[in-house]
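Every protein chain but one is kept in place in this view of the complex.
We call the chains A, B and C, going by the order they appear; numbering starts again at 1 in every chain.
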Amino acid sequence: MKTITFDQIKTSSIALEFDELIPDEIYSWTEADFAKYQVPIGNSRFPLTDFFEVTVEGEANGPDEVEMIINGDLNRVKYIGCKMSGGNIVCNSSVDLHVGAEMSGGSILVKGNAAAHAGREMSGGYLEIEGNTKEFTGASYIGEWRGMTGGQIVVGGNAGKQCGECLTGGKIHVKGNCDILAGIHMTKGVIEIDGDVNRWPGGQMKNGNIIIHGFLGRLLEGFVLNGIVVDPEVEGVTYEGKYIQYTGDIGLNGKGNLYLDAEANKEKLATYGELDDEYTSIREYRNL
Amino acid sequence: MTYEPPVTDYDHIVENCTCAFCGCNCDDLDYLVKDGHVVAVRHACRLGASKIMEDMDQRLIVPMIRDENGELKEVDWDTALDKAAEYIANSIRPVFYGWSETSTETMKEGVALGEYIGAVLDNQATICHGPSLQAVQNAGYPIQTLGEVQNRADMIAYSGSNAMNSHPRHMARYAVFCRGYFRQRGRFDRTVVTMDPKFSDTAKCSDKWIGFEQNGDYGFYNAIRAVLRGKELYQDVISGIPKEDIYELAEEMKNAEFGVLFFGLGLTHTLSKQRNIDIAIKMVQDLNKYSKWGLTPMRGHFNVNGFNIFMAFECGFAFGVDYCRGYPRYMMGETNTIDLLVRKEPDCFMVIAADPGAHFPNGANQHLADIPVIQIDIHWGPSTELADVVLPGSFIGVECAGTSYRMDGVPIFMKKAIDKPETCRDDEWIVRELKERVMKLREEPNTAPKYVPNPNAL
Amino acid sequence: MEYILKNGIVYDPANEVNGEKMDVMFKDGIIVDDVSADAEVLDVTDKIVMPAGIDPHAHVAGPKLVVGRLYRPEDSRRGVTQKTKVLRSESGFSIPSCPATGYRYSRLGYGTVVEAAMPPLEAKHTHEEIATIPQIDIPAMPLFGNNWFVMEYAKDNNIEDIAAFVAAWLKLTKGYGIKIVNPCGSEAWGWGMNVHGINDKAPYFDVTSKEVVVALAKANEMLNLPHSIHIHPNDLGHPGNVPTTIETMDCVKDVKKGSKAAEIRDQVMHVCHLQFHSYTGNSWKDAASGAEEVADYINKHDHITCDIGQVTLDETTTMTADAPMEYDLFKLSGLKWANKDIECETAAGIIPCIYSAKNPVNTLQWAIGLELFLHIDDPWKVCLTTDHPNAGPFTRYPRIISWLMSNTRRMEMIENREVHKWAEKRTTLATLDREYDFYDIATISRAAPARIYGFTDKGALTPGYRADIAVYDINPNDIDPSRQYAEIEKGFNVADYTIKDGQILVKDKEIVKVKESQNVWVNVQGWEKNEEKVINNIMPFFTQYYSVKWENYPVHDHYVSNPIRIDVDGK
Partner (left out) sequence: MHYANTYLEKPVVPDVKITGEGTTDVLKCMLNTGSDIYQGACKKRGSTLKEEYKNASGTCYMDPRDMAKLGVNNWDTVLVKTDFGEVVLNCAVSRDAPHEGTVFVCKGPWANTIVSHDTYCCSDPTYKGIRCTVEKTDRKVLLMADLMRWVYKKYVDEEDDDVVENMDSLGELPVYHGRKWEELIDHDL
């Protein structure tokens, strides 16, 4: 087992790109290697040791035996764990864009918030964010119709817009609230939301499952009400309680399932179509 | 408004000039020239005419540099270019923004400079039709040239676009009022629908106005798609529109022989942004099962589409291209001007043929107050108030020739009609000159030595 | 500068040189018989020397390419490389950026690529892209098959005016020859319809596809154009399209070749991406190969040449002026659909396409392509293409070469179930053991396309020709292509040397020099009066129904800074 600790010395206003500092690349590096390494910042490269003090302990024969611990303010450090296939990364702060993007294995723990594109197109592994995430959590690269294909993302706080866009596998679990258009274009996989959802989950979804335990503001017309199910089982997990089940999005002949907690959405069937507050949609979820 | 007699006092007429205002690129303008100035314009709309007969009080004529007191000082070209090149050469995260009101010939120099130094190149699409392009990338792009609309269309829908105000000749020349080969009676052969929360000037001359509620676009189009699939709507009112109206509209759209959806910033700037257009495109694709439908984004500047096309064939991405690692990168939220400025990343900002001062939100512009700004433009505008180096360019389509692309992608060669002021330079020359100076200052661009391309690709 | 390529093993079918060890010399961009003692020696001992490749049908520049690039950033992202001291950055896999297109063709040892579809209204755009692609010569083919004027003239059987119109439009668009795509079908697409078969009429215009094709073929011969009509027949990609294909080929068999054209080419019709036109059956459920029937027709008739459009089993982007077909494909795949209709002229459709070896239909297409290569006896009648990017990117040519040269590999793919069992069940591929040799490969990728296009200065190593030469690091005396197919693919993947107009662009498999590309266009002489008359006749229509002014229609010289003009005596 090898532990590599990055202690921040100073921050940069222009983001550092950490796509080369993943366990797959650095499992054999020594402290001397890190001292030589230049990290990309904007159109230039600067010595990594200007920004981080790197301590290496132990030995590793492959990425799986690596643990990276990154301490400091990482709000301008992007691509952490991007394309990694093994190992373990712990970030003791909020992180910038693309954390865990395209990862295929290993695990990342972010003890703070993550910026947009967290876990984009990941195909395996485990990404946990204790705080909130912004837009496109577990989404696809723009234009690509195959998004996240495997692995699991857990968001402790709220998720921004278009969480799980084009989801093609794997699971996203948001413990807080979710902004508009969660699971848009999804074709497979599961999105579970413990909190409330503002508008329009599952737009243009073809297949897959969305489970919302909280209140849903507005649902799209493309969803057909199936009725109430008790203790639905979705991909091997049973969700206890009563749920309102919809199928959609009909615009695409979709066969996706949307489960709404019946208790939290008591009024849904009766006063369907009530407007929610636009104000909420723009501001509230953003700053939570 | 008062009556104005026609202008009769002119030396000569330059015919078939191309308008350098909106994405319509009307190429039938006649300039009346006297003493080397355009004194009147025939055929142009109010917007086109106002641009071509510019206000010379604010014309930028001489290069300027901000002095230590914060005031602009006129200098010679060498000094100004050297100063600008120095800013660029010393920057780590330069952003070159604009390009939409200049020629593709200038862009060619720009992309060479940007690729050399490792800059972000972005254009006005980033704040107007960027979401449209993203939607196109997700959903597709069924488009047609404007002549197709003129000759065939019997149903025109404007969504979130106020053509009468921002593309005044669009309805007259290409879409609604004009006679077409299969639409010999012009306006009478066409149904016009405007979908807009506002009862805009375009809505006023339409047959039908669908005033869906603000931010309700996505729900509205989703409902139309559901209806096209034969679904019964179970809400009585969707996004502020009674369901009967939606049934009726869907039926009308299905029965059109050739329909076109023109959409504008009303869709791109609201709550669900690119997804509004995404679903509108999907709707158009569905409609093609019943009849022929297409769509066209109502592009704002005359060459905003040109930059997207140009960048696409130069590097494969349409806008917001980041060359900082020596290869092109395009990522929403990361390589776009507004996001970069809000994140306070850029350390040098070059504005060419654009006006962020007039168009960027405060939150983004605040960063321009902290970094050097180089402006290449023809008029003193809000951005000049933030600029540290001002380089006076010339006016494409009037003082200088160049290529532009209309909103539907038809290339137009904009010809030169009059001479530019003696101290101004062509944009192309300015950018080339900057490129050469930057190359001298920074002989070896400092780019990433290592990059492993996707092994699956080749 | 003088050079001598020493001791290479030369394949030059145009001069009937089949694997002889000999020197090739060139001076100031031209191949010569002899050079002085000062000539620089490039040692290519035991390496294959061929004329530089000629791609007779690819989509590399133009409006639909750009729509593809614009709306497929996920494709552009594949194949991104960093800039170097010599090269700019590259991007794209199936639709590479312009610089990447030039570099990759050059690495493959190609020197000339024909852009197969140029809408006249947007010809300026095509030429802007051509100017951005480095390294290669690019003739472009303007589209005529759905042009309103052509359809009107064809209805009246007014061949003379069509000829004048074509002559004028080749000048206006700086085009090389007549391209016809789904005649009358793309016009029908203007109303969301298509034509079915060659005897179907375009709505309103009251003219059949056959009438348009025959009229254009006659006009083509009347003008003595170096290339014949270049046709993408109706019903592309539809099961059961063999009769349409054969009828299309058959309808011009009595058209007499222009007297001067006959000296430089054999055919009166070139059918492109024939693979997509050789399906039997009624639907994809019972579709099967019609390759034998189609190949048989070609074997028996000398007025037809073709290229194949070989499916390479990759994820690619399909784009064609056959817009209704693309919409059909979209309905099958449900991925994103782009379409571009061009007023009074043509239309185009674009969709991403995943050709998978696991998919029965894709496998069938793959097998049919190879069948055609193997069934058509005379390699001079067939060219190597993937209809880039429709059936696969051009960067897969070496792989196709390895398939053609190795029956072992083909059987391995079929028997190991690397491809779907339809390859065996519904085609004759498994029964064909023909293998191409290097001479045949040189024919289908160099000599034949050059002859088909009537190039009189490339495609051969004849003294006086342009010095377009490719050298591959393969020793033909030391390799068994049937077994060592992987080496064949590797060898053809990157040329050791690519020489274009005497300039060494690729050396030791690296691009060492970047050269500006050149547009090749045909200037018909002797028709000026007729052209003027035709233009005067159509001017009122043009003014009323085109959305640009006449002045903005032609390609100004500004866009073709460095063209190769081919003067043709049309009378």
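Operating definition for what follows: a contact is a pair of C-beta atoms (placed from the backbone, for glycine too) under 8 Å apart; a residue touches a chain by one contact, two chains touch by 3 or more.
In this text the structure is predicted, and so the values were computed from the model without any measurement.
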Shown chains that the omitted chain touches within the full complex: A, B
Absent-chain contact - pick from B:26, B:107, B:143 or B:332: B:332
Residue of B:26, B:149 or B:265 in touch with the missing chain, whole complex considered: B:265
Option from B:131, B:259 or B:326 whose C-beta touches the chain left out: B:131
Omitted-chain contact residue, chosen from B:144, B:215 or B:394: B:215
Residue ranges of chain A at the interface with the undisplayed chain: 116-117, 134-136, 160-162, 278-279, 282-283, 286
Interface with the undisplayed chain - residues on chain B: 1, 4, 7, 9, 21, 34-35, 37, 39-41, 46-47, 49-51, 53-55, 57-59, 62, 64, 66-67, 70-78, 125-128, 130-131, 134, 162, 164-166, 168, 197-201, 203, 214-215, 265-266, 268-271, 273-274, 300, 319-320, 332-333, 336-339, 342, 355, 357-366, 368-369, 378-382, 384-386, 422-423, 425
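Following the convention adopted for this analysis, only the chains that are shown with their structure count from here on.
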Chain pair, most C-beta pairs within the contact cut-off: B-C
Chain B and chain C: spacing of chain centres that average the CA atoms, whole Å: 35
Where chain A and chain C are represented by their mean Cα positions, the distance between them in whole Å: 45
Residue list for chain C, restricted to those that touch at least two other chains: 71-75, 77, 336
Two or more partner chains touched - positions in chain A: 141-143, 145, 252
Residues on chain C engaged by chain A in the complex (per definition of touch): 71-75, 77, 334-336
In the complex, chain A residues that touch chain C: 141-145, 252
Chain C to chain B touching residues, read off their complex: 61, 63, 65-67, 69-83, 88-93, 95-100, 121-122, 124-125, 128-129, 132, 189-192, 204, 327, 330-331, 336-344, 347, 350-351, 395, 544-549, 551-552, 556, 558-559
